[in-house]
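Omission of a single protein chain aside, the complex is shown with its protein chains in their original locations.
Should a chain be cited, it is by its letter among A, B and C, assigned in written order, with residues numbered from 1 in that chain.
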Amino acid sequence: MVDLRVNIGALEFKNPVLTASGTFGYGEEFADFIDLNRLGGFIIKGTTLNHREGNPYPRMVETPSGMLNAVGLQNKGIDYFIENIYPRIKDYDTNVIVNVSGATINDYVTVCEKLNELEKINAIEINISCPNVKAGGMAFGTTPNGASAVVHACREAFRKTMIVKLSPNVTDITEIAKAVEGVGADSVSLTNTFLGMSINTETMKPYLSTITGGLSGPCIRPIAVRMVWQVSNAVKIPVIGLGGIMNGRDAIEFILAGATAVQLGTANFVDPTITIKVIDYISDYLQRHKIEDVKSIIGGMIQ
Amino acid sequence: MVDLRVNIGALEFKNPVLTASGTFGYGEEFADFIDLNRLGGFIIKGTTLNHREGNPYPRMVETPSGMLNAVGLQNKGIDYFIENIYPRIKDYDTNVIVNVSGATINDYVTVCEKLNELEKINAIEINISCPNVKAGGMAFGTTPNGASAVVHACREAFRKTMIVKLSPNVTDITEIAKAVEGVGADSVSLTNTFLGMSINTETMKPYLSTITGGLSGPCIRPIAVRMVWQVSNAVKIPVIGLGGIMNGRDAIEFILAGATAVQLGTANFVDPTITIKVIDYISDYLQRHKIEDVKSIIGGMIQ
Amino acid sequence: MKKYLIDFKIDDNIQLSSNYSLIKLSPCSGLLPEVEGGQFAQIEIPNSKETFLRRPISICFFDKKNNQLWLLVRKAGKGTESLINSISNTIVNMMLPLGNGFSYPTKPNAKVLLIGGGVGVAPLLYWGALLKAHGYDPLFLLAAKSENDLLLKDYFEEIGNVYVSTDDGSAGEKGLVIYNTILKDKTFDKYYCCGPMPMMKGIAKIAHTNSIDCEVSLENVMACGVGACLCCVEDTVDDGNVCVCKEGPVFNINRLKW
Partner (left out) sequence: MKKYLIDFKIDDNIQLSSNYSLIKLSPCSGLLPEVEGGQFAQIEIPNSKETFLRRPISICFFDKKNNQLWLLVRKAGKGTESLINSISNTIVNMMLPLGNGFSYPTKPNAKVLLIGGGVGVAPLLYWGALLKAHGYDPLFLLAAKSENDLLLKDYFEEIGNVYVSTDDGSAGEKGLVIYNTILKDKTFDKYYCCGPMPMMKGIAKIAHTNSIDCEVSLENVMACGVGACLCCVEDTVDDGNVCVCKEGPVFNINRLKW
């Protein structure tokens, strides 16, 4: 048997396969299709201090090998989460990670403080890269100073494993990664979606109510792999890779590029059982290549 | 009949369809498939001061709805172009534009000076965005200062229409666009390729000899459309849009987003007759929508 | 209801016209899961170079005896076109059954009208059959641009009386469906409606005016189909934006901000 376990911050994951925030609901939506306990972890959707209605519809449009979304962090706020969702999902035998967003640093901090009290939430993912909200979101994630201000404040408030999710919409993503590493991030995850847009040429209107939205899916994978490779060479903390992973091969590609774990997002829409297939593929791949421990191929690309 | 003519700098184009540098050779390669005289213009491949052998192979790998290339500006240098290529292509009844690259500002300037003397070259496209070369290339294109330094120097040397081709690998492309507009660019074209990479998981080696390469094709279109929209709202000079245009609909999308003209790159590999189909589609589209002049839908997206 | 991911085989693809197909499929193995009237499937488009996500398609009929599902598909773009052109034996993967279907009238002998426009008639066929099997006597009002777009009329006639409106008058009454005579009858207890948005809004208005209970089946752009991505929201009176794929596609008009 091969060893699929990986470590990020203080946490151990039974395998490197997580689900990406905003694409996997609260996990429950997929419970009919897969055994959630087999996942390395799942990251639940972007949670903010207050209830948010998100953007008007249409919020989605398909693009070549991908999709644009403009959900805009719709969620019922952290208190609702704690009261209504947390009790339902806390006993899964996997790591449940909450993705945290905010319009101000204070928002982030308050959410972090509340999450710090939840026994079964061992990690959070700070989202400084959402392209679909006006205030906060990506604005924090595109400068080293903005990023480290948020992360520094969250670090004081949250004492367990803290992952920071980076925006790809920047000139040099390694700068941002180094900045958040410097203020105490335990890990960085990348990438979030790319800012894009699409126009219906017959109506001459944008497909999304917000004009621009976030691009995800295999179309972005070559760029995301490149960023993971650059960042993993620039920081010492573990990197979580994502962006267009559609199958086991793609997951291995990110691991070889330097990712300690991977997240699957859009792929869940195409195949709701994909996470399990990816876990099995990684295991088969290692056996086929006579490798005992997945940790030994992290960043293992041969140059 | 609809009017397809557009103007960029001092030039008039018989229609807004050009071909993208590096994807259309010197035009001749496609002469068996299409009548080159029907094109709005073609932009010949990146030309440098001295002969360049480019990168070792493999230089290409397919990706979801796109491809990565690592050609690295292979060309025989400006003098060879002037002596051997220019005489063959100068008499096409279309605008022939030379794409100019360099490792130093001096390189750019010397090439510009030489091109300034060629009667039938009425425009150049300054490439400050090639991701496939070590010195120069994209390095200039990712900061406003770097970009305006090159463009300012070229402006002194080249007195005809000067287009500047922007890199998408930046946090805020409007900053760069405004910088080059400020030093005399007559137009900006965007986008060049996105920096990406891909790993063969069976050999554990990167597919490209240079590890990273430039991503093109429809996968990048949503990002390119967004950037064209942003830039056309930020500058007064005409914008030329490109990135993943595969058919007439896509071309209209860029025009509605704010492009005065479009370039077709990777699409030529999939269908060597695509340029002509796009010209015909635009004409049909305008008739169908009872629009007489293509200029009237530039930036015509209804918000 | 438990959701399944199942490979189906196309048994029969009946081209109703160049724009519509009635596709009959059976699972590659095993029995069909139970389906409610008005539920839908998320369909992987086979062999299509240009589509990426699944497409939501209503379950038009659930033929338990023959272990077969029917889909009624209109060519709207690349995905539906590819479905319409799929030949027999093509394998089609589906997630189903998804969403919440129509609900039975509260009154035992309720008088019900099922109103379908264009391809929107699809979910009404199975729902009509279920209503009939439960002792109701459903009437149908089918609307289309012209006779050629009038779909499955013969099938509906097997279940109950069918009224028709066409825009050009080539069949039934001429004009928009909201002007059809049957809608003057204020004694209906419930409407079930599926069709283009303006039509459903028109029907909802009539229902409101005449205090007729009314359920509509909404469309929206969908990615996941299971309430995970929040791409497909409709604004409700009671709960703000909710997912059409999970809380719908069928909504009582009282929940909607129409």
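Just so it is clear, contacts are C-beta pairs under 8 Å (C-beta built on N, C-alpha and C of every residue); 3 or more make two chains touch, one makes a residue touch a chain.
All of these numbers come straight from a predicted model, not from anything done at the bench.
Visitor: Check the whole complex and report which displayed chains the hidden chain contacts.
Guide: The chain that is not shown touches these displayed chains: B, C.
Visitor: In the full complex, which of B:41, B:102 or B:217 touches the chain missing from this view?
Guide: In the full complex, the listed residue that touches the missing chain is B:217.
Visitor: Which candidate, B:182, B:272 or B:300, sits in contact with the chain we can't see?
Guide: B:272
Visitor: Among the options B:54, B:144, B:182 or B:300, which residue touches the chain absent from this view?
Guide: B:54
Visitor: Taking the full complex into account, what residues of chain B touch the chain not shown?
Guide: 22-25, 29-30, 32-33, 45, 53-54, 57-67, 69, 71, 74, 217, 266, 268-273
Visitor: In the complete complex, the non-displayed chain touches which residues of chain C?
Guide: 47-49
One rule holds in what follows: only the chains that are shown with their structure count from here on.
Visitor: Using C-alpha centroids, which chain lies at the maximum separation from chain B?
Guide: C
Visitor: Using mean CA coordinates as chain centres, what's the chain A-chain C distance in Å?
Guide: Taking the mean C-alpha position of each chain, the two centres sit 36 Å apart.
Visitor: Among the residues of chain A, pick out those that touch two or more other chains and give their numbers.
Guide: Residues 63-66, 217.
Visitor: Two or more other chains in contact with one residue: find those residues in chain C.
Guide: Answer for chain C, listing residues that touch two or more other chains: there are none.
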